[in-house]
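Provided herewith is a single structure, encoded as structure tokens, for subsequent inquiry.
Of the protein chains in this complex, one is absent; all others appear in place.
Here is subunit A:
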Amino acid sequence: MKRFWAWAAIAFGMLYFILPLVGMTEFSLRMRRGVYSFDAYAKVLADPRFQETFSYSVMMAVFTIIFGVLLVVPTAYWVRLKLPRARPYVEFVTLLPLVIPAIVVVFGYIRLYNTSSWLPLTGSTLGTNILLMLGYATLSLPYMYRAVDTGLRTIDVTTLTEAAQSLGAGWATILGRLILPNVLVAVLSGAFVTLAIVMGEFTMAALLNRPAFGPYMQLLGANRAYEPAALAVIAFGITWACMGLIQLVARLAPKPATPVKD
């Protein structure tokens, strides 16, 4: 009896989740009247705007990940090594992007870094790109930090550092050749979450007027019927791939460090 209700709950839930996925897939195939076809996908993939915005967002994701790793790994390492008492405070700050809505943060950027301010980042294309990258970095900070911090928990930071130092290693060597390889799995899982976030992000890119994938999808959705469904399938595929890669990396790791995401 109990098992029946358990199956019923799962089935009901899965029905809700599967219907929209089936719906968008079916819709994306309906472009040609009467038969299923991949016309919508062909249209989307051939659209130069799609190629531009997609590669722009991939580039932004790569830079965000590099920046995030360079910022988070040394910080999390240093906090564990030297400032364990500061850990709750640092952790609290890294969770703030979940509290402050992205739209508020980017509103602040626009006012604080406009052309008449002390740091006129929005005055040039490069500056705006950098600002957007930093914005993405704040959005992914909670996930990146938690992933790396969890990874650091599985290794003995103090002993490793002392061993390296007694062999004559400097800080750069310790971080680059000792800590980073040891938390690589955690870093990769943080990186894939960042990739998923950046690829789908809409608010910041739209308000900073950058040609990213999110605003492009929104624009297409406002003007076309079938192509948006094809885009949704592609976007879902990207999210699925990112999460799948996290699982794969975690499984391949010698000492599995499960990505913490809550």
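Just a few scattered comments:
Following the convention adopted for this analysis, a residue touches a chain if its C-beta (ideal position, glycine included) is under 8 Å from a C-beta of that chain, and two chains touch if they have at least 3 such contacts; residues count from 1.
Methods note: contacts and distances are computed from a predicted model.
Candidate names were "Alpha-ketoacid dehydrogenase subunit beta", "histidine kinase", "Acriflavin resistance protein" or "Na(+)/H(+) antiporter subunit A", and the UniProt protein name of the unshown chain is "Acriflavin resistance protein".
In the complete assembly, the contact with the undisplayed chain comes from A:24, out of A:24, A:61 or A:191. Of A:31, A:134 or A:148, it is A:134 that touches the chain left out of the display.
Within the set A:66, A:104 or A:252, the residue that contacts the chain not displayed is A:104. Residues touching the missing chain, restricted to subunit A, are 2-3, 5-10, 12-13, 16-17, 19-24, 26-28, 71-72, 74-75, 78-79, 82-83, 85-86, 89-90, 93, 96-112, 134-135, 137-138, 141, 193, 196-197, 200-203, 206-207, 214, 217-218, 221-222, 228-229, 231-232, 235-236, 239-240, 242-244, 246-247, 261-262 (touch as defined at the top).
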